[in-house]
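Have a look at this one.
Left out: one protein chain. Kept in place: all the others.
Just so it is clear, A, B and C label the chains in written order, and each chain counts residues from 1 on its own.
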Amino acid sequence: MSGPSIHVERLVFAYPDGRQALYGVDFTIQRGERVALLGPNGAGKTTLVLHLNGILGSVAGGSGSGRIQIGGSDLHREHLPEVRRKVGLVFQDPDDQLFMPTVRDDVAFGPANLGLRGSELEDRVQEALVQVGMQDHADIAPHHLSYGQRRRVAVATVLAMRPEVLVLDEPSSNLDPASRRELADILSGLDVTLLMITHDLPYALQLCERSLLMDAGRIVADGETRDLLGDAELMAAHRLELPYGFDPLSVPGPER
Amino acid sequence: MSGPSIHVERLVFAYPDGRQALYGVDFTIQRGERVALLGPNGAGKTTLVLHLNGILGSVAGGSGSGRIQIGGSDLHREHLPEVRRKVGLVFQDPDDQLFMPTVRDDVAFGPANLGLRGSELEDRVQEALVQVGMQDHADIAPHHLSYGQRRRVAVATVLAMRPEVLVLDEPSSNLDPASRRELADILSGLDVTLLMITHDLPYALQLCERSLLMDAGRIVADGETRDLLGDAELMAAHRLELPYGFDPLSVPGPER
Amino acid sequence: MSGSAGDGLLVVVDSRIHRLPAQVKIVALFVFVLAVVSTPAGVFWAFALYAVLLAACVALAKLPVATVMRRLAVETPFLVFALVLPFVATGPQIDVLGVSVSESGILGSWNVLAKGTLGVVAAIVLSASTAPRELLAGLERLRLPSTLVAILSFMIRYLSVVSDDLHRMRIARESRGYAGGRAGHLKAVAGGVGALFVRSFERGERVHLAMQSRGYTGRMPQLATSGAARNQWLEGLTISLLAVLIAVTARVASL
Partner (left out) sequence: MHVPDGFFDAPTSIATGLIAAGAVGFSLQRANREIRETGPALAGLTAAFVFAVQMVNFPVGAGTSGHLLGGALAAALVGPWTAVLVMSTVLLVQGLLFADGGLTALGTNITLMGVVTVIVGYFVTRALLKALPKRVGSVVPATTVGALISVPVAALCFTGLYVIGGAVDIPLGKLATAMVGWHILVGLGEAVITAAVLSAVVATRPDLVYAARHLQADLVLVDADGNTSTVSPDKPIAAKPAGRSFGVGVAATLLVAGVVSLFASAHPDGLEFVGAKLGFESAAKDSAVAGSPLADYGVSGIGNSQVSGALAGIIGVLVTIAVGLAIAKIASLRSSARAEQTDLMQS
């Protein structure tokens, strides 16, 4: 794979009901970078990341314009299956992500589509379940899990595919604090390009050296996470606030 | 209403597929208290609160035993409509809460069931929407909102009913930091009994003077939030961790 | 939330009939129903034998009798029809307990009742022993056109989405003080049906997209069941072939 992992240029998009959600988005993420995507509710973050593997946007038959490149090549209708293999997407709502009768089947779905079979498939599934601590729930129906457990399975379904680019939409919400830390440990141990939407600013600081700040369908800031979080004026303008008593300089930030 | 707001005694419950989720829960919440319900994923928190207005449990035809009193009187099948008027429940998944074609209709649904009509109803709806900052989205279909916006509307639907007891299942997840603080401000300004599930421990400390800690279907600790969060051993035993660099003693805690 | 319709009508036990490939069961069902339908209504012993065969099937599939009985309720409209027939049909009339009823109507009534019931029970055995996904794979194996299979598979998946959403809506309504039934709420209910459609569609759409983003290309990975072996066909069709035998005998006997 040559070229930047993700390159987005002048991306514009409106939902079928006529509401425009993206007003020209530009950014580039290099291979191996870890980037946080921050911004208030309704900024267009989810809409943006759903474009990255062709789920929304003109390749999917929607109305919009602009250009998206994954690994240096344009997103085209014909390449979609391949792109979807490279870009793993964890949805904001785990119920959208889980559809098979058991947790095991659900985690196996992706790797099986990649052609894995037999014990190789089983190992892959088992490994992903252990990573998120759900190995004891493999034979349960996903909709019989608690919300946080479902979120963990949703992460596992994507980890099991070993994507080159990992896109996560608020992966830490509804997780208990220990799971949250464990997820951070897993993510920082992976050798992938990472784009993570989050409202948990300390979490972003801990995991991602760089951040994109989005508001009203545009990228309004792009820089080091620490700098962004330290810019009180910028933060206040876009409904971002650090938790009470939290000092961005006090945290070591991601080690690379 | 006499007696404690919520009184739960020896509550046991198993889901229809045979998984037991509650193994004997006991606690009492007095009128006007604000209590946080903490615990790891899958502890049974959601299952517990769904009992409080008769959605799960023996009154709803499920399998379980034990006793629940709301405002001093036992939860009975015949009283359910009345109890549901008193106890407002914000679900963990906003999609479970919103079902009407527009945001306005959805917020109006509850008060209309209480008998409100005309301008009184409109005022109530408008007020609730303003409280969560969604007044500009009143005529949109709820499923066309962003996740965080849906959560805000879900909170508004319950606020509009002005319940005496407010039960919230992770109300702050997926909210942007400013909305999170605004919600805290609203909640601390209400004169209600409050029971709030959350994984955000500083948020619990900020809002609730008392906490219940739940694990594996039982209440394992009940006390002042500050004391609970300061008990490192207890916390570690139940997958709770304070965020990096956060000191429970540094935060003023709720003012009463 | 609560149980979804994902497993449909499947009764989860392990039995010989559960293990048969779906395509075998579908063919067996068709053959059986054809045999039943082609049996003259007047040959009562044949219907008794069919009933015995079916009872054996139910036992083999380890289905609770109560479940089968409950699902027979589908038949109620036929039942009403059958009961009305003798009174509305024309033709020679006979007296039964002082009431004049049509002779052909009585036979027609018996005809619909017997054949209908046997058909329903046979279909219940199929649906209670076959998961929807297997059924789909079976139809695919039987060369149902792929467009129909695609619609069918989405239909089966959406059924659980729709019923889940219906369930969520009911809970959401009740927890906000909805008592139901009053005329004032009619608007809410009608609006609810429309919202339900869009909402289930959009959820289904997102699930579909989630499947695609994990490499789905139109065929479930483990779905394609292997072809049925000859002995499986033989095993599965035994009862249907017996039914055919009965049908032929009944024909010959009634000449």
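Here, contacts are C-beta pairs under 8 Å (C-beta built on N, C-alpha and C of every residue); 3 or more make two chains touch, one makes a residue touch a chain.
Note that the coordinates shown come from a computational prediction; the quantities given were computed from them, not determined experimentally.
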In the complete complex, the chain left out here touches which of the visible ones?
A, B, C
Kindly state which of the options C:V52, C:M69 or C:I151 is in contact with the chain not pictured.
C:I151
Listed residues B:R31, B:H79, B:H144 or B:R218, member touching the removed chain:
B:H144
On chain A, what residues meet the omitted chain?
10, 12, 14, 16-18, 20, 23-26, 60-61, 63-65, 77, 80, 218
Tell me where the left-out chain touches chain B, residue by residue.
101, 141, 143-144
Of the residues in chain C, which ones touch the absent chain?
8-9, 26, 29-30, 33-34, 37-42, 74-78, 80-81, 84-85, 88-92, 104-105, 107-108, 111-112, 115-116, 119-120, 122-124, 126-127, 135, 143-148, 150-159, 161-163, 166, 190-191, 193-195, 197-198, 200-202, 204-205, 208, 212, 217-218, 247, 251, 254-255
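Here is the rule we use: only the chains that are shown with their structure count from here on.
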Relative to chain A, which chain's C-alpha centre is the most remote?
C
With chain centres taken as the means of their Cα atoms, state the distance from chain A to chain B in Å.
28
Which residues of chain B are in contact with two or more other chains?
17, 95, 141
Could you check chain C for residues that touch two or more other chains and list them?
1, 203
Would you mind writing out the residues of chain C in touch with chain A in their complex?
1, 4, 6-7, 157, 164, 203, 206-207, 209-217, 221-222
What residues of chain B sit close enough to touch chain C in their complex?
16-17, 53, 55, 80-81, 84-85, 89, 91, 95-101, 105, 109-110, 113-114, 141, 143, 157-158, 161
What part of chain A is in contact with chain B in the complex they form?
15, 17, 19, 39-43, 46, 92-93, 95, 140-141, 144-149, 152, 170, 173-181, 199, 201-202, 206, 239-247, 250-251
